[in-house]
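Please find one structure pasted underneath; my questions will follow.
Only one protein chain is missing; all other protein chains are in place.
As written, the chain order gives the labels A and B, with residue 1 at the start of each chain.
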Amino acid sequence: MKMSRALAGFLCAAVLGLAVTPWLAGEFYMDLMIRIMILGIFAMSLDLLVGYTGLISFGHAAFFGLSGYILAIVTPESGPITLWYALFMCLAGSAIAAAAIGWVSVRTSGVYFIMITLAFSQMFFYYFNGSVELGSSDGIFIFFRPDVTLGGFALIDLGDEYTFYYFVLASLVGSYLFLTMVLRSPFGKVIQGVRANEARTRALGFATQRYKLVSFIIAGTLAGFAGFLEATHTGFVSPAHLGWHESGMILIIVILGGIGTLYGPVMGAFVLVFLQDKFQEISDLWLLLMGFFVIAVVLFLPHGIAGLFARLTGARPADGTEVGDKGLAPTVPAKSREGADGGGTA
Amino acid sequence: MDLATFLIQVLNGVQYGFMLFLVASGLTLIFGVMGIINIAHGAFYMIGAYLAFWLTGVVGNLFLAIVLGIPLMVAIGYAVERLAITHLYHRDHLYQVLLTYGLILIFNEAQKLLWGTGFHGVRVPAILSGAVPLTDTLVYPHYRLFISVVCLGVAAGMYVAINRTKLGMMIRAGASNREMVEALGIDIGKVFAIVFSLGAALAGFSGMIGAPISSVYPGMGDQILIISFVVVVIGGIGSIKGAFVGAMLIGLADTFGQVLLPELSSMVVYALMAIILFWWPQGLFGRRV
Partner (left out) sequence: MPKKQNSTTTRRRFLVGTAATTGLAVAGGVLPTRFAIGAMAPIKIGILLPYSGTYAALGNAITDALKLRIEQAGGKLGGRDVEYVAINSEMSVPKAPTNTEKLIKKDEVDFLVGPVHSGIAAVMAKIVGKRTAPIMIVPNAGSNAVTGPLCGKNIFRTSFSNWQPAYPGGELMAKEGHKTAVTISWKYGAGIQMMGAGKEAFEKNGGKVVQEILIPFPQVEFQAHLAEIAALKPDAVFAFYSGGGATKFLQDYAAAGLKDNIPLYGPGFLTEGVTKAAGAAAEGIKTTLHYADTLDTDANRNFRSAYQAVAGRGADVFAVQGYDTGSLLLQAAAAVGGDVSASADVIKAMEQATFPDSPRGDWHMSKAHNPIQDIYLRQVVNGEQKLLGVAAKQLEDPATGCKLV
């Protein structure tokens, strides 16, 4: 995970830009940036699976929505719940669900993995869709945002829009650093080896399925964290939050941003949300424009925005992106991938 | 549940299964031969249904509309393959999902521009408008029986075409060893274009023949898409036989799930899929991909 100086500079500038946004932009853009940052965390969590472990999940929204439902269930109607308790419940719930789904799913591979993750997320979808106590297809409200109080004094009150903004920003930066750390650890090296060549990694003596499962749990838990933030933000969760459209949308964001880069998917969230905003304004047929845009990305921007950015700054994309073309191609040796920064693409 | 009701529910399940098979067969064919995940398959189904509605209005007869509609579907499939899909053969599934998702958006908007946003019905042809009495209150329409017969015919036809014809031989060879086929001088690109067009036509045909019972409305393709994928995955991606068995399983599971487990009915098919993939990670009749 070496990165060019230009890129590091850009990311620092971006974070700085996000930090001053609330003072410069109006209420609406502040709100929009919160949504983008939350989607960014969600997209990064999926990138850990798609871009680094080689597992294409088409059901990642299951954790995003499940976590929101957990928040809705634990939040009483009378007042806010303690942040730490709510957060613990949401993350634990997502982790347990990810462990259960992952345990079955990582046995399969390729298209079957795509489809079994879809199947599980649809099961969650229909469970909540049919649950009258939880509002069925209309969804359910969360009336109070969690807070941290000490002796009656609110230390962190997420109900305050500015506090919440910086809480989300800190979460975004924290998630990025956390994932970077995971990927630099020996564990991270192994899952990237799995993606490059699972058979070889297994031959080296690693129980690859277990590594894939742990990666799946980390990704699911982080998606749950994003879901917790989203539910806190909008005060609402519905079955559509865990439907396949959401799972598809987050996949699009990851690819649009550039898989295997972490920061790329965050840019993807930024671009997609703003495009939607603009397309909506210029045309009634904005979904048609969106369709052509998506196809254009696939055909002309296989490395996503991160790849484009890397080309413009003359730097090479961070490791992993070149696999975009070949996908799970098992012929790409892990060695050449690690050397991608040095100039060798497979 | 008495025996008569049980048998009626079996009939319902099997009939639903036939319909699912018709849609899923094109999907599995495209995947099995070309390695392409086409999530725009539901959109082809929808286009087929709208063609049936439109052409029936023009020529006055559903059968004639289907005869005219199939070449149109083949042409649409061919155009999509040449313009977009052809760039995806060496790309990851991820990009296939994404590009065909873009196609869904485009087809949905095109449908809106061409046919508007209303709901439409298609009349059952007069000769098939009768029904068979089942109990004193329940009858079974001839048209549903007709669809079942057509589905069986399509299944048999596909079996023969793939196992007994030259095109089928090329398809089978292309599916198992692309390089070898190319080395033998067969234009694999052409085979792919044909297969994709046929797959699109099958989806469109399902939409056309199903139109009188499904009715025709915007967004109808999305609903059938996911369940077709479930069928294909259960059966083993690329296997026509698997798609048939998968369709029957899903048809019956869904029907009986609705009656016996109404609270969980829509989870039943997905639970079934998870269980099957747990024991058969490549589906029932799948091969390693």
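The rule is short, and it goes like this: contacts are C-beta pairs under 8 Å (C-beta built on N, C-alpha and C of every residue); 3 or more make two chains touch, one makes a residue touch a chain.
Because the structure is predicted, anything quoted here is derived from the model rather than measured.
Peer 1: Sort through A:45, A:94 or A:129 and give me the one touching the missing partner chain.
Peer 2: Among A:45, A:94 or A:129, only A:129 touches the chain that is not shown.
Peer 1: Name, in rising order, the residues on subunit B that touch the hidden chain in the full complex.
Peer 2: These residues of subunit B touch the chain that is not shown: 1-2, 5, 8-9, 12-13, 15-16, 108-109, 112, 116-121, 123, 131, 133, 135-141, 143-144, 212-220, 223, 254-256, 258-259, 262, 265-266.
Peer 1: In the full complex, which residues of subunit A touch the absent chain?
Peer 2: Touching the missing chain: residues 26-29, 31-32, 35, 126, 129-130, 132, 135-139, 141, 233-236, 238, 240-241, 245-246, 273, 277, 280, 284, 286-287.
Everything below uses one rule, namely that only the chains that are shown with their structure count from here on.
Peer 1: What whole-Å value do you get for the distance between subunit A and subunit B if each is reduced to the mean of its CA atoms?
Peer 2: 32
Peer 1: Under the definition above, what is the set of subunit B residues touching subunit A in their complex?
Peer 2: 31, 37, 84, 87-88, 90-95, 97-99, 101-106, 108-110, 113, 226, 229-230, 233, 237, 263-264, 266-267, 270-271, 273-274, 277-278, 281-283, 286, 289
Peer 1: Where on subunit A does subunit B make contact in their complex?
Peer 2: 50, 56, 58, 104, 107-112, 114-116, 118-120, 122-123, 126-127, 129-130, 244, 248, 251-252, 255, 259, 285, 287-288, 290-295, 297-299, 302, 323-329
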